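So that we are looking at the same thing, I have put the structure below in structure tokens.
Just one protein chain is left out here, and the rest sit where they should.
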Amino acid sequence: MGDGFKIFELVKKVLFTDFVKGLSITLGYNVSRSITHRYPDEEKWIPYRRFRGLHTLNKDEHGRELCVACELCSKACPTQCITVIPMEDDTGRGIADRVAKVWKVDLVRCLFCGYCEDACPTRAVRLGREYELACIDSRCNVRQREELLHPQPTPEAFEGGVVARATFIRKKRSIKVKADLMNTKKRSI
Amino acid sequence: MEKVLLKNLGKPDSHRIENYIANGGYRALEAALKLKPDNIVQMVKDSGLRGRGGAGFSTGLKWSFIPKDPTIPKYLCCNADEGEPGTFKDRGIIDNDPHLLVEGMAIASYAIGAANSYIYIRGEFAFGADRLEAAIKEATEKGYLGNNIQGSGFSHNMYVHKGFGAYICGEETALLESIEGYRGQPRKKPPFPALSGLYAKPTVINNVETLACIPAIIEKGPKWFSSMGPEKSPGPKIYCVSGHVKKPGLYELPMGTTVRDLIFNHCGGMLKNRELKAVIPGGVSAPMLTTRDLDTPLDFDSLAAKGSMLGSGAVIVMDESTCMVKMALIINRFFSHESCGKCTPCRDGTPWLTNILKRIEGGQGRQGDVELLESLCTNIFGRTFCPLGDGAVMALRGALKNFRDEFQYHIDHKKCMAS
Partner (left out) sequence: MHGVIIMATVKINGKEITVQDNTLILDAARDAGFEIPTFCYQADLMGIGSCRMCLVEIEGQKKLQPSCITPVLHGMSINTETPTVISARASMLEFLLANHALDCPVCDKGGECELQDMVYKYGPHKGRHAEKKFKFQEKDYALSPVIIKNSNRCVQCQKCVRVCAEVVGANVLGALGRGDHQEETSFFRHFLDCDQDGNCIEVCPVGCFMRLPYRYRTRPWDLKGADTVCPYCGTGCRMVIEHRDGVLIRSKAQLGVGLNSETLCARGRFGCDFASSTERLKTPLIRRGGSLEPASWEEALGYIKEHIPVNIGNKMGGIASPRLTNEELYLFQKLLRDIFGSPNLDSTARWEPEATEGFIKATGMDEGGVSVFDCMESDSVLVIGSHLSDENPVTDYIVRRIKNTRRMSLIIASPREMKLDSSATIKLRHSPGREAAVLDAIALAVNAGKPSPAEGAALKDAKIEDLIASAGVTKGAVEQIAQRLLAANSIAIIAGMEFLRHPEGIPELGLLKEALKSSGKKVLVMPALDRANQRGAWEMGVHPAFGPGYGPVKDKGLGCAGMLEAANRGDLDMMYIAGADVAAMHPDEEFTRKALLKLKLLVVQDIFLSETAKLAHVVLPGSSFAEKEGTFTNQEGRAQIIRKLLPPPGKAKRDLDVIRAVGEVYDPSFGPKMPVLVLDEIRNAAGMYAHVSLAFNNKRNTENKLDNRHALVQGSATSALSVTRFSAATTEPEGRFHLTTGNHLFHSGRFSRRSGTLLGLLSAAVVEISEKDAASLNLKSGDKVKVKGRHYEAILSLKTKKGSKEGVAFIAENYDDVPVNRFFKKGEPAPRVDITKVTY
């Protein structure tokens, strides 16, 4: 080990070289473009159509429920998280006179495999793009038919795969991230 | 040729028993009653008479299957349910010469020992049914029917049973079901009607024309009968000619008259002298013959050799202006409408064929339809309960075989080749 090296070390110490180097990385990030989503406060990721999130029960163009309560989804489900109880209703609620009295899914058990979609003969059940499933009460882990029949915030026509502007709404019993689909940008990595 | 079956046609009041007797009627019955029943069966067997209803089974042989036990009641049924499109020979006999049929049936009943016989007549033949009933009444009054006929000790009653218009009731077992009051659907065979027929008793079912031949056989002898026409299927035959000929109608000719002879000689040639395109030789279920088959003799065996059949002898002649797809559709629609609904391939297969043909004819044919038709024909043929389904398929197959390009043209060009 020579003296020259010692001097070099000393100069570095005097001039805070490592400190400046480190700081330059920190400061560099401070001014560079962010790659983190500012979720949930400002941004929200809107997935592609192929995404498998919360179940949705669809209706046809006349507003009739597509579900005929054939129970194939519940039969196909590997975790048996779907319960269907059929009933008769010929008032035009569904496309057939057989409709679901109960259609519920236990999200804690669900592994979002999409077998229920495959099994569905009427394309009534689809896995949607909702993924914010956490809640403060374990009862809300079981989602009922009435809830699933509401259209999801992201319409089917929307392409997805973008980051949208979002607002974070905090209430006493719940939190919500509301995305503005008119104001989106492509995700860049 | 001396006419046998249609000899009284056109004579005034030919349906009255006086005129019938004056022309030599009921002599055969009187002669037959002096013979032993077995002898009559043997005479009919010797004559070589084959059933004129379509299948061409030996009539004498059919009669000989009936058990001889006198304690068992037996029945004779006359199949006058003439429903095949293009066939009108039985009607000619029934309307104009009902006593010929009555006499033939009386002889046949005596031969098989039937005390009762039924004439199952098409419901639409109201006129014919009335004539027959009147004839039976006349014959009973004159002692040719009823108790102790002509002092022979043989008693016989004859009844007319009107059908309700189902084509399937011309099938012999469906006919029996219909007489018994059930749905007109064919029965399973075996047991054959000769052992268990009407009311589960031995029964003979013969066509009108077949029975009308019997008096002549008794009167003139089996030799005379078998000398007419070809050796294997002798006797006189009524041909019902319809379609594009100059003189359509009933023609009584010896068996084995050729198609060409019938059309160009007897019927006076083609209408408007157009080109002949196809001939259906024996009712709509028979596959058609084309111009190259014109010299085929019209008898059971020669037509079978050509892949067609004599059937009921309904010759339908079509000239060059005929659309074969439309013809196939009309024939098929008839069969699917008349399917009784018993067995799967006929019930569900024939309407399917009709639907496809309707599409092709209406210009909505799809590529592959011809192959689909052929494949469905294969699936139906030979798998139906009774020959109705087979008949539907044979007609369509005949059209597809000979005029496949016309079908294809319809699909490709959405219009007809012939027009």
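Quick notes on this one:
In this document, chain identifiers A and B correspond to the written order of the chains, with residue numbering beginning at 1 in each.
Everything below uses one rule, namely that a residue touches a chain if its C-beta (ideal position, glycine included) is under 8 Å from a C-beta of that chain, and two chains touch if they have at least 3 such contacts.
This one's a predicted model, so the numbers in the text were calculated from it and none came from an experiment.
The chain not shown here is touched by just one of A:Arg64, A:Arg98 or A:Arg165, and that residue is A:Arg98. Touching the chain that is not shown, out of A:Asp90, A:Asp118 or A:Glu146: A:Asp90 (per the contact rule at the top). Annotation: of B:Asn39, B:Ser152, B:Asn265 or B:Thr344, B:Thr344 touches the absent chain (contact as defined above). Taking the complete complex into account, residues 166, 183, 188, 336-345, 347-352, 355-356, 359, 366, 372, 379, 382-385 of chain B touch the chain not shown. Chain A residues in contact with the hidden partner, per the touch definition given at the top, are 68-72, 75, 85-88, 90, 96-98, 121-122.
Just so it is clear, only the chains that are shown with their structure count from here on.
Between chain A and chain B the centroid-to-centroid distance comes to 76 Å (mean Cα coordinates, whole Å).
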